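Encoded as structure tokens, the structure appears first; notes follow it.
Missing here: one protein chain of the complex. Every other protein chain is in place.
== chain A ==
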Amino acid sequence: NNTIKTSKYNAFNFLPLNLFEQFQRLANAYFLILLFLQLIPQISSLPWYTTVIPLVVVLSITGVKDAIDDMKRHQNDNQVNNRSVLRLVKGRMEEDKWMNVQVGDIIKLENDQPVTVSTLGCGFFLVAWVGTRDSDSASAAVLVKQAITCTSDMKDNLDLLSAFDGEVSCELPNNKLHRFTGILSYKGKDYFLDHDKLLLRGCVIRNTDWCYGLVIYTGPDTKLMQNSGKYTFKQTHVDRLMNILVLWIFLFLIVMCLMLAIGHGIWENKIGYYFQIFLPWENYVSSSFVSSLFIFWSYFIVLNTMVPISLYVSVELIRLGNSYYINWDQKMFYAPKNTPAQARTTTLNEELGQVKYVFSDKTGTLTQNIMIFHKCSINGTLYGDVIDKTGEKVAVSEKDKIDFAYNKLADPKFSFYDKTLVEAVTKGDPWVHLFFLSLSLCHTVMSEEKVEGELVYQAQSPDEGALVTAARNFGFVFRSRTSETITVVEMGETRVYQLLAILDFNNVRKRMSVIVRTPENRVMLFCKGADTIICELLHPACISLCDVTLEHLDDFASEGLRTLMVAYRELDNKFFRTWSVKHGEACLSLDNREKKLSIVYEEVEKDLMLLGATAIEDKLQDGVPETVMTLSKAKIKIWVLTGDKQETAVNIAYSCNIFEDEMDEVFTVKGKDSETVRQELRKARSKMKPDSLLDSDPVNIFLAKKHKALFTMPEEVPNGSYGLVINGYSLAHALEGDVELELLRVACMCKGVICCRMTPLQKAQVVELVKRYKKVVTLAIGDGANDVSMIKAAHIGVGISGQEGMQAMLNSDFAFSQFYYLQRLILVHGRWSYNRMCKFLSYFFYKNFAFTLVHFWYAFFNGFSAQTVYDNWFITCYNLIYTSLPVLGMSLFDQDVNDTWSLCFPELYEPGQLNLYFNKKEFMKCLIHGIYSSLVLFFIPMGAVYNSERSDGKEISDYQSFSLIVQTSLIWVVTTQIALKITYWTVISHFFIWGSLGIYFCLLFLLYSDGLCQMFPNVFQFPGVARNTLNQPQMWLSIVLIVVLCMLPVIGYQFLKPLFWPVSVDKILKRIHYCMKHPLPPPIRPRRRRPGLRRSAYAFSHQHGFGALITSGKTVKSKALKKNSFPAKK
């Protein structure tokens, strides 16, 4: 059936399954083994509870987290499973739950309803526009799905549908979204089924009132579930480093145990053997060697706290907390779409603070995929700029918007500011009229009018939609179309044009035309297309007009607008008739149809009369240029990987600051074979860094030395600022063999890289390339299904949510709805998370070293007998209670500078990219610091109590008092240490830190209290120690001395470090602290205008148009049918 189960556990199997999973983690397994070791009495140097209690706490925290996660999944499952659906049962439609749907059922889907099974389009639907969540290309979020003819004839006749007894044989469930093959055998005939006939789970039905479908895949077999099922586990660099360090610690532990075991052997030989009068050897110990074998394991148990048990669980908690901050951030909440930012993966936070490369999709990510009719040039006059009396351009404001009230069919969302154009329209300028008429006729847009007067256009490319909408507002309303007619309301007057032919768009032609017969029986051809193409097709008479228009086009292009030229031609009837015959023949020809058609098209598309040009703004997402600038200041490189055309992509790159006009050069690689591509890349490299081609170049030497094996590409510095443009075809060659290194070297030296016409797979390949050879963190951001592969490939995948397609978001690690939130995610949340994680790790390792290594020093004074320095209860509680909250507080609340400064000074981000705050070197510092602290912690109390007494002559140098002094000093030392690390003291930090100290003393008095000890004398063996020792001056004098000795070097180091080894960050921090004390008005960054000329771009979707579909006449049926079915329902 169709039940979806994403949850892992149920109430009964939770405990065993969860425990089993948790013990698969190395750390947990290690502690389990340790527990078993402790149960062996011969080597047990610590009672069982010192390990069991922390282990149980750690396991239960993780368990609770898993349980909550699973509960959410259960809820989601229930919600999906209990949706209602109309199911055909015994000739009637019955409402049922989604989960009861089974393969072979026939279900009815209505408009705007999500599909939760993979359904074979069946029964009726002819042109079902299916807005898919897994849209293939960002620019075509709407897919056309069609039912096969044999079933579409059944329409909504339930009797026929019930009697349907076809048999479908199809491929096994798989995760390929764009492939499906199957055969329907029905009434003795076989029909071929492909993915056009299949409605996938996750789609939403649009523009279709209803359709029936045959269920083919259900539940986990659906393509969506097959896709989302496998989640590739992403590990952060810090994770990997942590694992290595834990391994190091483990080895260090073994070495220490070995040393101590050897020491024990020697001691037993020299002293222990003779000390047997008071302490005989155990009967199983025959020699000091045997004894030291046992001691090895005893010390293994004693020193186990070197490997911190709560490390992993603390790291998880911290990441979880920092993820919640992302979810909670109001400044990443997009109110219009009601979408907050979402940290879908809670284990990657600190990686956000180390991003070096950002791979971005273009459409829907950098741009809104909204096209706005911005300007036009009609018959040599430029419209669109608001010009005041002196002839200066004026900035437009919302209130200057033209009121299109005179036109009842106008789209209220459309805005235009230049009144002269409206005046020209109302005055009846014939050129302007013809211009807009051509816009309202020459397109493949579909219109829908559910309510009288409210037109909704469905355009395959948003550019077309923008043009038709513009024509509509200026009074040339495209109202409806059939396969033979187009109805246009021209200045209030309805006119029906006969559609004679659509000369559809393709990438070679770069233009489209329609041929219509006007109501006056004139045959007109309207054409729109790229300027370079149209110019060549123009009639010689309009050369002068063409020059003027081209000037305007240059203007448009310099503003980053997408342009089209519009032209027309009147055909005489006779010519058209002969052409029409040829056209008909070409259409019917079986071989070389495309080529023949385009020859026929060319015959008629010539001697065009120029009408003008349009300029459409490809609207950027909010704040994109600023964000790109901020990110590049943070030394983050942005590569645009897009499926779009080169012209558009480069255009957008300029308008969002990825390319700048001041750049020394932008290289374009367009070679068609691998040798040309290599030559082009080498040429580019020789310009950027001339000596990099010499054999003496260090990188070349490096590359020559190591081949094939995995290595890290060294950083290279170019002599200027460059950009690189490469298209998908050349990229395919560039990614082959050793050309990829060439590409990588060139691309990484460039400031911005644009890869266009990329397939989804190539996007992932580029990401992989950088990931493989540069040991840096990569981030991919995109919104469509074509970005999924790169989102999955990159270290961090970011999905733009709130768009039609959810596939990207579903596969992402972080999701939000605006590109400019990226700077906040990286520079604020990422940086904080990274800083916090680094502080956490260095402190955490330090505190465990300082804690554990004291045992090591003590061994030299107790005959290496695995005697612990501390009370067992202290060992149990140290990581769990005494020191856990302050470190959690620090790693959840600390911030060196607040978010505003983080964004003001993106340079602060650099240490994360270079991984300066926590690496192996920092770890060694922690180790040395820990060793130093443990030395101080052991030898100062030892000196203080050695052969000493209390002021009443009684004992202070006994083991229990000594333990108390050392452990109290330790608590003070680690607390002051964290107090030094914290830079942001909130109330909670104060509470955690002083609270932990308070808890320590409270617990101390509780655990050492008379009552507890009398009840369990063998468990609580320290009665009265707190009372007897805490009031001794030696104790407090030692603590003060220890704390000062441990702190002053740290303070001195912190003080001298920026003086001796200054990092750029120190300077910025200094400046920020200065600014915080002396508030300055925030610097106003002037928005730079972008002068200069760039080539224009033509505004078309790069797919085939819908021309063929429209002329095939199938829409007519749909319209007719709709009209038939609606009244019946009412």
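In the analysis below, a residue touches a chain if its C-beta (ideal position, glycine included) is under 8 Å from a C-beta of that chain, and two chains touch if they have at least 3 such contacts; residues count from 1.
One rule holds in what follows: contacts and distances are computed from a predicted model.
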| item | value |
| --- | --- |
| Name under which UniProt lists the unshown chain, selected from "Ubiquitin-related modifier 1 homolog", "Sorting nexin-2", "Protein prenylyltransferase" or "Cell cycle control protein" | "Cell cycle control protein" |
| Hidden partner chain, touching residue among A:Leu245, A:Val488 or A:Ile940 | A:Ile940 |
| Residue among A:Thr381, A:Ser558, A:Asn862 or A:Asn919 touching the omitted chain | A:Asn862 |
| Residues in chain A touching the chain absent from view | 41, 45, 79, 83, 112-114, 204, 271-272, 274-275, 277-280, 282-283, 298, 325, 327-331, 333, 335, 338-340, 832, 861-863, 865-868, 893, 895, 898-899, 940, 942-963, 980, 983-989, 1010, 1013-1014, 1017-1018, 1021, 1023-1024, 1027-1028, 1032-1034, 1037-1038, 1041, 1044-1045, 1048, 1051-1052, 1054-1056, 1059-1060, 1062, 1067, 1073 |
